[in-house]
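And now, chain A:
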Amino acid sequence: MTKLLGALIAFALILVLWFVLSAHLHPWVPSPVATVEAAWKVLGTPELYRDLVATAERLVTAFVASTLIGTVIGIAVGLDKRVEAFFQPLLALMLAVPDPVYIIFAILGLGTGEVTGIVALSLVVTPFVANIVRSSVQARDTTLDEMAKVYRISRWRTFTSTLLPQLVPALITAGRFSFALSWKVVILVEALAQPTGIGARVYHDFSMFRMAPAFAVAIMFCVVMQIVERLVLQQLEQRALRWRS
Partner candidate 1 sequence: MSDIVIRVDDLSVSYGNVPAISNLAFNVRRGEIVCVVGPSGCGKSTMLNVLSGLLPPTHGSVSVNDQVLYRSGQPLPRLGYVFQTHRLLPWRTVRQNLELVLAAAGIPKAEWDGRIRSLLDVLQISRFIDSWPMRLSGGQRLRASIARALVIEPSYILMDEPFSTLDEVTARTMRHELSSIVARTRSTVIFVTHSIREAVFLADRLIILTRSPARVFEEKVVDIERPRLYEDSRIGQIEAEVVERVLDAWGLDDRKRAEAA
Partner candidate 2 sequence: MSTGRTIGWSVLAVVLLVPAWFLGYHFTNFIGDPVEVVGALPAFLTSGDTWVNVGISVARVFGGLLAGVVLGTAMAFAINRQGLLKETLTPYVTLALRTPSAIAAIVSLSIFHGSEIGYVAVVAYVTFPYVTTGLLDGLRSADRELDQMAQIYHLSTWAHMRHVLGPFIAPYMFAALRNAHALAWKIIVVVEIFGAATEGFGIQFSYAWEYFRILEVHLWLLLFMAVVLFAEYCVLRPAERRVFRWRDAR
């Protein structure tokens, strides 16, 4: 009960702050009313949905790619100390590159097509996924490996029957994390490198000082993504983890 009350108060305070800021900083900060109006208007245009689809396609492709690649790297690095020692500095360096620079290189190397955005996005997200999977792999129950050795279970069997089941929760967490990161970074990638997409639309409106539609689309997108994250992915997670209960 308090939770609901708290959330309401929090929301109300932000709304009040928003009103105050927009009154003082007009036209830089659009009023909540103007934003809602802009939202209503843009929801009636087909361009919005075209952008949404474009974003969704890039998002899903990159998310799947980085989850897969990141997982493979993470497993390899997590299983072998030498591999870890070798790749750790590389991962650290990759994480130290600012996102826009990946976008720059992607554009230089691949032009301004669809692939560019997906590649840039993957480059940003994959190291994070690899890191997470690595920690999970290293946190696994290594005594099961020893048991497998004692009973001379083949490496492949060991992998599939003792390792993989332990990795499933890790993979799911990695997937969830990857998605959460991807939808945030795709906005940046589109803003800087693509002609279509939600990110491109928001950035374009922003640079043309059309603040109300920019805010409107941005907020709506974030809300929708949050819902997707919560509902869809949580459902998947629960189903895949049924065996645990």
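Here is how the candidates were picked: all candidates are chains of the complex that A comes from, given by their letters.
What we mean here is this: contacts are C-beta pairs under 8 Å (C-beta built on N, C-alpha and C of every residue); 3 or more make two chains touch, one makes a residue touch a chain; residues count from 1.
All figures in this text were calculated on a predicted structure; none of them were measured in a lab.
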Touching candidate - 1 or 2 - for chain A as found in this complex: 2
Residue ranges of chain A touching candidate 2 (in the complex, touch as defined): 2-3, 5-7, 9-11, 13, 21, 25, 28-29, 81-82, 85-90, 92-93, 95-101, 104-105, 108-109, 180, 183-185, 187-188, 191-192, 199, 202-203, 206, 211, 214-215, 218, 222, 226
